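For this view, one protein chain was removed and the others were kept in their places.
Our next item is chain A:
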């Protein structure tokens, strides 16, 4: 069930250039199940910045009643959030949206998780849950540069992890698709989150494979009422059918919506 709660900041760490890892504690964690879901955060009670910030869930720890979020401090809201400290309260609405389905795969099958930049975080909880089911996980993570890379050790603990950077400062110079090609990675199901050009390239290359992508879009309400974050359904000649990224997504089957 979606709820609002003032959660307590347990820790906040700068883990890469402008990238923060925020861990929150509260009862709301009980509601969090699916990897790929997100929360909508109100950074303060003032009128500016006004709107909530959608941030994906990176890790759920039911035993500790904590949830970890990884975000980039970019605009007014996330920069303010980055200034908050352990013990501070932050208003969280969630969990929102539909996450990555993990029931398709069983023990011994191979999942390829492909993340780009700030699209990497939700893949961490996904990888944890797949691993718990005995699924073999392979990660291909793309970053702009080594300074902006994060969580490589954490992913490496769960499965084979390849890195691509645009400037070549870490791993393969180039894009995630170059790595997949180079390493001749085969898999049963693809899961991806990251910039649109990356998602488009993956959809094109693996058109016949099963896979899921998570989309990002500027949002208003986060619950499907304001229609700010819609996208067209693929192969719809009327161009009138739509899906809402916030409440129908953010995860869609590859090929389901126009990206």
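To be clear about the criterion, contacts are C-beta pairs under 8 Å (C-beta built on N, C-alpha and C of every residue); 3 or more make two chains touch, one makes a residue touch a chain; residues count from 1.
Everything that follows uses one rule, which is that contacts and distances are computed from a predicted model.
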Can you pick, from "Dihydroorotate dehydrogenase", "Electron transfer flavoprotein beta subunit/FixA family protein", "Tol-Pal system protein TolB" or "NAD(P)-dependent iron-only hydrogenase catalytic subunit", the UniProt protein name of the chain not displayed? "Dihydroorotate dehydrogenase"
Specify the residue from the set A:16, A:51, A:185 or A:234 that touches the hidden chain. A:51
Residue in contact with the excluded chain [from A:195, A:220 or A:255]: A:220
Spell out, residue by residue, where the missing chain touches chain A. 1-2, 4, 42, 47-52, 75-77, 93, 217-232, 239-240, 242, 247
